[in-house]
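Here's a structure for you.
Below is a slice of the complex: some chains, not all, each in place.
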Amino acid sequence: MVVRALYPGRFQPLHWGHVSVVRWALERVDELIIVIGTAQESHTISNPFTAGERVLMVREGLRDAGIDISRIFIIPVPDILMNAAWIAYVSIYVPPYRYGVARNPLVVRLFKEAGYEVLIPPAYDREVYSSTKIRLMMIRGDEGWRRLVPPSVAKIIDEIRGVERIREISGRD
Amino acid sequence: MVVRALYPGRFQPLHWGHVSVVRWALERVDELIIVIGTAQESHTISNPFTAGERVLMVREGLRDAGIDISRIFIIPVPDILMNAAWIAYVSIYVPPYRYGVARNPLVVRLFKEAGYEVLIPPAYDREVYSSTKIRLMMIRGDEGWRRLVPPSVAKIIDEIRGVERIREISGRD
């Protein structure tokens, strides 16, 4: 029986911290389902990239890291604003799974209330690896964000002119 | 530049006809995006399987057929009931693509009105390869459906006791 875990996030954009969680989880389960949340939203400061762009970034970024993509599902899921039913709702969109992967206490709680066990990955350095900080660097014109993400992610962002987009949204351009 | 096409369907369930379309499309583009539509619905006669179950069937069924999964995206998308905006809406959830893949005249039209070129695959025998007929065979207790789908699809349906489910929904069980 294939054992799967579900790892939800927004991945705006994927960074090396996310990659470390994926690697850690794949040591514990056969397959990992990555749910790209808030899939309906894009072109905002918090969510500049579309779900489809994020699907691509996650796949190519994990490939960069040498991760076996055939063990990964990448599933975008739009929001419903009902926390108490959120796990059941997300579970419609994904193959059967045994574990949730989360550190956030609310997400841990929601998995447990829905009857799932939770795998809590070790903390990465959130002062450095943070999508929020990456977006702020992009807005400020600080090129340092490039070393916080896999090279394919930077390449995709360049191809879609993502920095220009987020600067326009923020009123900086 | 990677060239992609988008192939939408409901895949309730995936059958060999679908597989032949995928194979045909992969001869023409680098990567194929398979959109699993009506993703919100399950446990009805027309849509017995959840989106997540269908994601799994599509992936494993294509693997059975020797198709290179690393060239495939499988993306579930819930309905909006606005045909005129449907292509733009679906496009949020998927990586950039150049072609639609469709034979249905309405879907061909929607792709064209949205500015996409359309690849029209050769017809397969819809009298034989038809998800509707497969579901009817399941309801009637006709085991013949098993040879219309890849073996992994039949195996997944067995594991989730899918025939029992559709018979219950139809009131036959």
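Letters A and B mark the chains as written, and numbering starts fresh at 1 in each.
Simple rule for what comes next: contacts are C-beta pairs under 8 Å (C-beta built on N, C-alpha and C of every residue); 3 or more make two chains touch, one makes a residue touch a chain.
The model shown is predicted, which means the values in this text are computed figures rather than measured ones.
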| said: Whole-complex copy count for this homo-oligomer, where the file places 2 chains? | reply: 6
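The criterion applied here is as follows: only the chains that are shown with their structure count from here on.
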| remark: A CA-based fit of chain A to chain B gives a rotation angle in degrees, as a multiple of 5, equal to 180
| query | Taking each chain's centre as the mean position of its Cα atoms, how many Å separate chain A from chain B? | reply | 26
| note | chain A residues touching chain B in their complex are 39-40, 42, 50-53, 55-56, 59, 69-70, 73-76, 78, 91-96, 160
